[in-house]
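Here the complex is missing a single protein chain, while all its other protein chains stay put.
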């Protein structure tokens, strides 16, 4: 995607802090703080229609304008709807089961994202963005993809390692 | 192809004469004599427009009539045009190089078929229909496909075995 | 738009199901020949062919024409997801309206792989991230509908019971057996709230519709009163284009709503005039959502509609009387034309398994990946 260039500098910060070579499943999908491990999904804001899209795109999918800029989405949100994925879907090599949820971010943007859970989460459950390991690519890089965590649960060690705390 | 049923009894005779389980790459593509090893391609004759099609088909590709019947094409013909296939094309596991030729059968029907040769054959070269081994299928059956031979050259041993002499 | 009437001259179908011994071309040839026979037309009457298929590969329609007897007419293969057959119908209709031809064939056919399809729709990274999981999106959409309409999972089971009972009377359906609410609820959970039997099966089949500018004499005329195709606007987080974000407020109209509005306007009819609807029941909740998008009930009115049996055979507006995709399965490219074939039979009083007493106006609807939604309105004259 041509939008990758503009946001690579932000997106790559997550890579620089892990010992084993790792990369996001898609360049510019998310950013992470090397200080406190905060993970932000990266969207794009349209300066014409003021709406936000995720993932970030060069052209605004709502209005077609090319005046968009990459922005960090809020890390926190609440579950609106949630279902459970029990079997690995095609091409997925991460852990199962996991939740797939519609999450309302604090900015009011709705997103669809995986959530770390073994059961269907109730509407209103507070979640925060993290990343999970979802296998390796052909060159042996660890692949990282966004995954929300329920706020009450402590972050797992493996994830801590990945996001660099 | 639904036309397979009608001609299976003819097409299977070639299988019965080989020691190792073998089958044509397509049911009803050709027939072979268990006595003298003659191989015939199987076409279909249209009782409406009197034209012949190869491979055999239930509906006449010239006129659309469903009044067709399977018929043996002449085994002999002459090369009209010939080119050489040097590298195995996708999905092919038989010997290379081989010729691909437009052959005028004695009935005047033109067909495209592989010819056993290491060089481009001159127009007018007399050829006769045989079969060649082109690998195995998933169940370990030897796969047989039509291949013409130049008449002046002696048939090779491997082919002799296959066609049952 | 140039408004010459476009008639259905004949229809043909290859039963939907799984047919390992038949090639895709075989299925297409069967439906095409059946339609020619139905129209009492020779192949030479067909001046162009539009062939809807999603996984048909290169020259799918050409191979069918080649097998039928090559006539050198234009053949165009068409892909628009679940609406592929309807897109082909739209193209055929427009070509006739442009008076480029007098008679064309619209074919839809598919031979689907079994199980969860690895669609080329998703990008590699979406697969890797665990986002390429189609039934989960269906499940989230179902949850949203249940919440909005105050329904529960038993209501979904009842849709399956209705459609399978309808399908039991349709000899062209894949499943021709009734099921009970308890059986549906006891079938394996796929993604909460959807059970296995609440989802339609991708399968195989073909359907063909011959369109002409003149109606066939001696049979009740059926006219394509409207055929519309729409894609999506951005903003619905659960839209069929499978986005990863959406707005919390100002959700745009769905492709189905857009296609329906346009079709009602073109045909000059509305939901009250409809005698029969075939709609996209990819899963049981999708049928109820489709009914709302098509205006068969108002927002918040679903529970009442179900209680009063509006969509049952003999109800106010029977929905998926053919058995729907839940009985027939969904051969993507053939699905929309399968609906049209069935509705044509109903409009002509020759539906297998018994017809409606009165059927003058009927609507077919598909929606799926792309996003694509189609609405076809047929009118008996």
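As written, the chains take the letters A, B and C, and residue 1 is the first residue of each chain.
The working rule: a residue touches a chain if its C-beta (ideal position, glycine included) is under 8 Å from a C-beta of that chain, and two chains touch if they have at least 3 such contacts.
Not measured: the values here are computed from a predicted model.
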item: Chains in view that touch the one left out, judged over the entire complex; value: A, B, C
item: Among C:167, C:205, C:353 or C:370, residue touching the chain not depicted; value: C:370
item: Residue touching the undisplayed chain, where the options are C:28, C:81 or C:338; value: C:81
item: Where the missing chain touches subunit A, by residue; value: 1-2, 57, 59-65
item: Residues from subunit B at the interface with the omitted partner, ascending; value: 25-26, 29, 43, 51-55, 61-62, 81-86, 88-94, 98, 100-102, 104, 108-114, 120, 134-135, 143, 145-147
item: Positions on subunit C where the hidden chain makes contact; value: 1-2, 54, 57-60, 62, 65-66, 69-81, 87, 90-91, 94-95, 97-100, 119-121, 228-234, 241, 252-253, 255, 258, 369-372
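Throughout what follows, only the chains that are shown with their structure count from here on.
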item: B-C or A-C - the one linked by more C-beta pairs in contact; value: A-C
item: Where subunit A and subunit C are represented by their mean Cα positions, the distance between them in whole Å; value: 35
item: Inter-chain centre distance, subunit B versus subunit C - centres from mean C-alpha coordinates, in Å; value: 43
item: Sites on subunit B at which at least two other chains make contact; value: none
item: Touching two or more other chains - residue numbers and ranges from subunit C; value: none
